[in-house]
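Note that one protein chain is taken out, while the other chains of the complex remain in position.
As written, the chains take the letters A and B, and residue 1 is the first residue of each chain.
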Amino acid sequence: MPLSASSTRVAEPLLASGADMCRWIAELYPICRSITGDGVRETLRRLNDLVPLEIHEVPSGTPVFDWTVPREWNIRDAWVKDASGRRVIDFQHSNLHVVNYSIPVRCRMTLAELRPHLHSLPDHPSWIPYRTSYYNETWGFCLAHRDLEALRDEEYEVCIDATLQDGSLSYGEIVLEGTTAKEILISCHICHPSLCNDNLSGIAVSAALARELQAKPHRYTYRFLFIPGTIGAITWLALHQGSVRRINGGLVLAGIGDTAPLAYKKSRLGDSEIDRTVEHVLRHSGLPYLVTEFSPYGYDERQYCSPGFNLPVGRLSRSPHGQFPEYHTSADDLTFVSQESLAASLQTCRDIISVLEDNHSFVNLNANCEPQLGKRGLYRAIGGNADAGKSELAMLWTLSLSDGRHSLLDIAERSGLHFASIRDAARLLLEHGLLQQQIGEGGTESTQKT
Amino acid sequence: MPLSASSTRVAEPLLASGADMCRWIAELYPICRSITGDGVRETLRRLNDLVPLEIHEVPSGTPVFDWTVPREWNIRDAWVKDASGRRVIDFQHSNLHVVNYSIPVRCRMTLAELRPHLHSLPDHPSWIPYRTSYYNETWGFCLAHRDLEALRDEEYEVCIDATLQDGSLSYGEIVLEGTTAKEILISCHICHPSLCNDNLSGIAVSAALARELQAKPHRYTYRFLFIPGTIGAITWLALHQGSVRRINGGLVLAGIGDTAPLAYKKSRLGDSEIDRTVEHVLRHSGLPYLVTEFSPYGYDERQYCSPGFNLPVGRLSRSPHGQFPEYHTSADDLTFVSQESLAASLQTCRDIISVLEDNHSFVNLNANCEPQLGKRGLYRAIGGNADAGKSELAMLWTLSLSDGRHSLLDIAERSGLHFASIRDAARLLLEHGLLQQQIGEGGTESTQKT
Partner (left out) sequence: MPLSASSTRVAEPLLASGADMCRWIAELYPICRSITGDGVRETLRRLNDLVPLEIHEVPSGTPVFDWTVPREWNIRDAWVKDASGRRVIDFQHSNLHVVNYSIPVRCRMTLAELRPHLHSLPDHPSWIPYRTSYYNETWGFCLAHRDLEALRDEEYEVCIDATLQDGSLSYGEIVLEGTTAKEILISCHICHPSLCNDNLSGIAVSAALARELQAKPHRYTYRFLFIPGTIGAITWLALHQGSVRRINGGLVLAGIGDTAPLAYKKSRLGDSEIDRTVEHVLRHSGLPYLVTEFSPYGYDERQYCSPGFNLPVGRLSRSPHGQFPEYHTSADDLTFVSQESLAASLQTCRDIISVLEDNHSFVNLNANCEPQLGKRGLYRAIGGNADAGKSELAMLWTLSLSDGRHSLLDIAERSGLHFASIRDAARLLLEHGLLQQQIGEGGTESTQKT
C-alpha cells in the first residue's frame, strides 16, 4: 500500500497504531534525504497524503542569521569500482555509502589516494557509518569496516554522480488553528537518509498527531514543522521572528521509536508549562522514564532555546542523543524501531496535549470555608465513612487551591493526584457554579484572535 | 469525683497530669454529643467547671457562608425490638447505635425492610461503627456485624425517640487576653458521642492548656474554641470575619490521645511561624514524630485554611485522620487513649506556646565585629580551651544573626541549637545592653491594643 497513492489514503485510520507508523517508516526508509534536495521533497509529498501540509522552498543563498541557506544537493548514483570493474562500494545498495553532500567526483586513484575519503567503524565492523559534509566541500564514502579491510591495493574508479547548485531548502508545515492564537510547536527533522529512529520515528509520530488533531476542536493553535535539522530550524526562526512569541510550548520529537524508556529534555527555561506538563504525564504513565535538564547539545531544541529566543521547547526522545552505538549508523534500521514504542510515544504526546489544552486556572467562588458539597449531591449521603472518595479529594484540592494563582496542573502536582482527576473535579465544580474561570488565565481569553 | 460538682473542682491541680485528663475524658465519654443539642451543652457545662468559658448559642436557620445552622437534634431513647419484644439494638447500651441526627421513627417492619437502615463493619465484626446524617433526613442504626448477622428474619419494632426542630448550635469559647491583641487560636471539636481519641482527647488537652494559661501572664491573646466540627468552625468564622486577621497562629487539636507518634499537619501557608515552631519543637523533642504538608482533608483546619481565610492554623494529631481501624468506631474507647500520650501532647503544646511567646527579633547594638564578651563576664576567663561552651556558642549565633531580619526561631533553626538556648542567650545579651528588641517586630509593640 504505497504511501504516495492518495487513493489508498482513505484507508489510513484516523488514530494511527504502532503498526501504521511502522508501515509509514518502512515506506520512507529508502529515500535518500539530506538537508536539501529531492529526497526531502519526496518525503514531504508522501506525508502530504497522510495530512495536508504546506511545502515551503527557501532559495539557496538566503541569509538566515549567522548562516546562509546552502546550495541544493542531489545525487543520482555513486560507486567505487575495483580494477575488475566490480562495484565494491555502491550507493544503490545503501544511500549511507556516500558522505551526504559530497561534491561530484569522477576519477581513478590508488587505494592510498582513496583511503582518506573512506569512513568506517572499527568497533562495529559490519555497520556503515553515516557522515555528512554540508559546509565543507569534499567527498567521501562510508562502508563497513570489514569491507574496507578487504580492499586490495589496486587502482579504483570513483564516481559520485551528484549536483551541488543553487536551488532551495524545502520544509513542510501544518498549522491547525485553535480558538486562540497561542501556539504549540511540534518539530521534527527530515534530513537523514536511511535512518529510522533518527528522523523517521519523529516524522511518523508527528504526522500521526497532526492527523488526529486536525479532526477535532482544540484551544491552542498547533504548528507542525517537518524541517531539515539545524539549518531548517534556523531558517524557520529567521523567517518567523515576528511570531515566535506566540509559541506557548513545544516539543522536538526525535529518536522516539526505539525501545529505551521515554526521556524528556527540559527547555532552557527549565520550569515552563511544557516542562512541568511532560514531567507530570511521564510520572503518572506507570512506565520508566527519564527527565534531564537542558543542555545546548542535541537536536533542534538548540535553536529554539538559543538565548535570543529562549522558547519553552523541550525534546521528547528515547535513547539519549548520540549515546547509543546504533546512532548515525546503518544499524539504525527498520529493526531498531518498535510498534509498541512508537504507539507509546504517540500516546504520551496525546496525554501532554490533553493537559495543555485543559490547564486552566479557576477561582473558587465560595472561598470562605468549604462549600456544602452535600446539598449539591457532590458528597456521600451518609457521613462518617473512613475514606473519602478520590473524586471528593480532588474536589477539595481544587477548591482549596483555586485562588487564581494555581493552574489545574499546579493543583495536580501539589496534591499528587493525576491531572485528569483534578480536571474532572474542576468541571464538576464549574457545573455547580462553585468555580469561575480566571479572567485572562493561561493566556486564552486575553490573547484570543480577533 | 464528678466533673460537674463544682465544689470538687478546687481539687483539680493547675497543671493537669495525664491521669487527670483521662479522668475528665472518662466522665465526658457517656454523653451523647452531636453537632447540636443538649449533649454538647452538658459537655460545655462540665468543662466550665475546669476553666470558665462562654457558651454561645447560634439559632437554627442562621446562614453561615454556603451553609445554614441546622435544626437542633436531641434524642432520649432508641431501640429495635425483635418479635419477642427484646431490645436487640439498644441506644442505652451505646449511643453509637443510632445514626447521629436520625429523624424520629416508630414503626414495625420486616428484616428486609429494616436492613438498608443497618450499618456494620464486616472487617471488625465486634465493633459498632459511628455514622452521621446531619444534612440528609434519614435514620439508621449501627451495630456489631456479628449482631447484625444474628438477626432473624422476623418482624421488628423500631423506635427512635428523637427530635429535630428549631433550636440552636452551641459552642464554647475562652479568650485569655494578652499584652497584644494578636491571637493564638486553639480549636477542638466537641461533636462526637462516645468516641475518645476523636474529640475527647482534643477537648481534654485544650481544657488543660486553658487552665494553665489563665493563671499566668502571656504576650499573645489566646482563644480556645470548643466547637462542633465543620459547621461549628464555619459558624464561628462567619460570625468573626472582621477579627480573624488577628490570628497569628493556631492549632487544631484532634486525635492526640492515642499512642502513635505526634503528627503535625502544616497550615496551607506551609511556612508560617506556627508551622516552623511546631516542627522545631518536635525535632528537639527527642521523640519520633511526623510532619506532613497541608491537604484539604481532615478536621477544622479545612475551614481555617480555606482559601478565603488561609489562616496560619495547623493540626496536631497522633494517628493520622481516618487512617487507623478504630477511627469512627466503638473501638475508639477509653482504652484507646493513654495518660502518657495525653501528657506528652499537652507538654508539646506548652513547648510550642513557649516558643511563640518568646520569638522576638533583636538588633545587635555592636554589629561591627564581636563585642568583647570577656569584659562583661560572659566569656571564659582563661582562653585557649578547645571547646567553647554551648551558651557561648548560642551567644555568638544570636549576635551574628540579630540584624533585625532574623527572629530567635530563625537563629535556632540556622544554628541547629534549641530555641531555649538561643532565647536564654538573647536574654543575657539584652541584660548586658548588647541587643535591642526590634521595633515593631513579631507584630507586638506596633499592634498592641489601645
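Going forward, a contact is a pair of C-beta atoms (placed from the backbone, for glycine too) under 8 Å apart; a residue touches a chain by one contact, two chains touch by 3 or more.
Everything quoted here is computed from the prediction, not taken from an experiment.
**Q** Touching the left-out chain: which of B:201, B:402 or B:421?
**A** B:402
**Q** For the chain left out of this view, which of A:71, A:266, A:280 or A:302 touches it?
**A** A:302
**Q** Have a look at A:17, A:133, A:214 or A:285 and name the one touching the chain we're not showing.
**A** Going through A:17, A:133, A:214 or A:285 one by one, A:133 is the residue touching the chain not shown.
**Q** When the complex is taken as a whole, what residues of subunit B touch the one chain not shown?
**A** 364, 366-372, 374-375, 381-388, 393, 396-397, 399-403, 415
**Q** Residues on subunit A that touch the omitted chain in the whole complex?
**A** Answer for subunit A: residues 64-67, 99-100, 119, 129-136, 138, 140, 230, 233-234, 237-238, 241, 268, 295-297, 302-303, 305-310, 322-323, 327-328 touch the chain left out.
As a working rule, only the chains that are shown with their structure count from here on.
**Q** Can you compute the centre-to-centre distance for subunit A and subunit B, using the mean CA position of each chain? Integer Å is fine.
**A** 55
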